[in-house]
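Shown here: the complex without one of its protein chains, the others still in place.
Let's turn to chain A:
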């Protein structure tokens, strides 16, 4: 996930990516795909992976790119290199980054000429409030508008063009999402969903504690909407509760619960260390999160709070952090089991399509995500939407860029670790 708490993109953020949501609104653009590029810790690798991003963009025949990142400092080396490599190949881009004062670009090049700063804080310094300086719809809207401007200058986009090719639009892939609204969450003897009430089996975390040597204890709590005036440990992630019913991520049918969001937090035993990169986000919940962002719960949501007590030292290891995400995903898995075959409740149905639009400018998004390992990593393609189990972590994949379809992004192909 991100560098500091206030800019970090949670799994929920990637799931509801504002940039993707904005690009698909424009039927005069073709959304050709998303490149997910990991941030490496060796400078040579940063340059290498940026070049590969450029190559992939070229093979995708991209006309323009939006490059979004949730880090600064060394991460900006990757950021400016990607923009440079796109530029060298004749692909104009607009960057989306936290800059403010603290995140001022540490290095740059001639191709970095348009960066939308999504800082929201008057100080210009990161805060320890999750979501505070998040990339929002408004930032995404600006980026797409600026990119259209650049494309127009490069004579790749004509805003006056009549939409005469709508008939040529070709649906490439289809994803159906059925959303079931949950109005109450409570504990009970077995996990079930009935008439809008999600019941979670009490004590389901007990066996997980035994399995994970790096974890001393896990507490599962249910927070009602507005119940936020209590201390919580540093945030590890926010994620949705969703499962695949048919097909792989990005196609087929997905079931999603609305009205409830998973929150993972953690602290180390004995030392009291709060897992973090640049500043940790423990404190009274209402002061440590900005709700209603793409990557944070809605203020009307129940929060399924999974609080992990790490063995001493394990809040600082990549393995410890992954153990927490794994345990949390097992807990959510219990809900997915009943959600999978679930039918007998009203739902909202959404159809997401990846569409080819011949003759329209082809746009890609480059997401530069964490891949530094310890305390700062991402993983790709979990078994279930935005889950962790089955996923491949970025650092182990040497941060070589992935290409994913917009629908795979919208179906939770990216999981954030811390």
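Please note the rule applied: a residue touches a chain if its C-beta (ideal position, glycine included) is under 8 Å from a C-beta of that chain, and two chains touch if they have at least 3 such contacts; residues count from 1.
By definition in this document, contacts and distances are computed from a predicted model.
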Next item on the list: Out of "Branched-chain amino acid ABC transporter permease", "Oxidoreductase", "D-proline reductase (Dithiol) protein PrdB" or "Acyl-CoA dehydrogenase family protein", flag the one the UniProt entry gives for the chain missing from this complex.
Entry: "D-proline reductase (Dithiol) protein PrdB"
Check: Of the listed residues A:17, A:82, A:128 or A:241, which contacts the missing chain in the full complex?
Finding: A:128
Checklist line | Touch with the omitted chain, as defined above, among A:100, A:259 or A:315 | finding: A:100
Note to self: Going by the contact rule already stated, which one of A:32, A:53, A:116 or A:267 would touch the omitted chain in the full complex?
What the structure shows: A:116
Note to self: Among A:18, A:259 or A:373, which one touches the chain that has been omitted from the display?
What the structure shows: A:373
Check: When the complex is taken as a whole, what residues of chain A touch the one chain not shown?
Finding: 3-4, 41-44, 72-77, 80, 99-108, 112-117, 119-120, 122, 124-126, 128, 136, 138, 142, 146, 276-279, 316, 372-376, 395
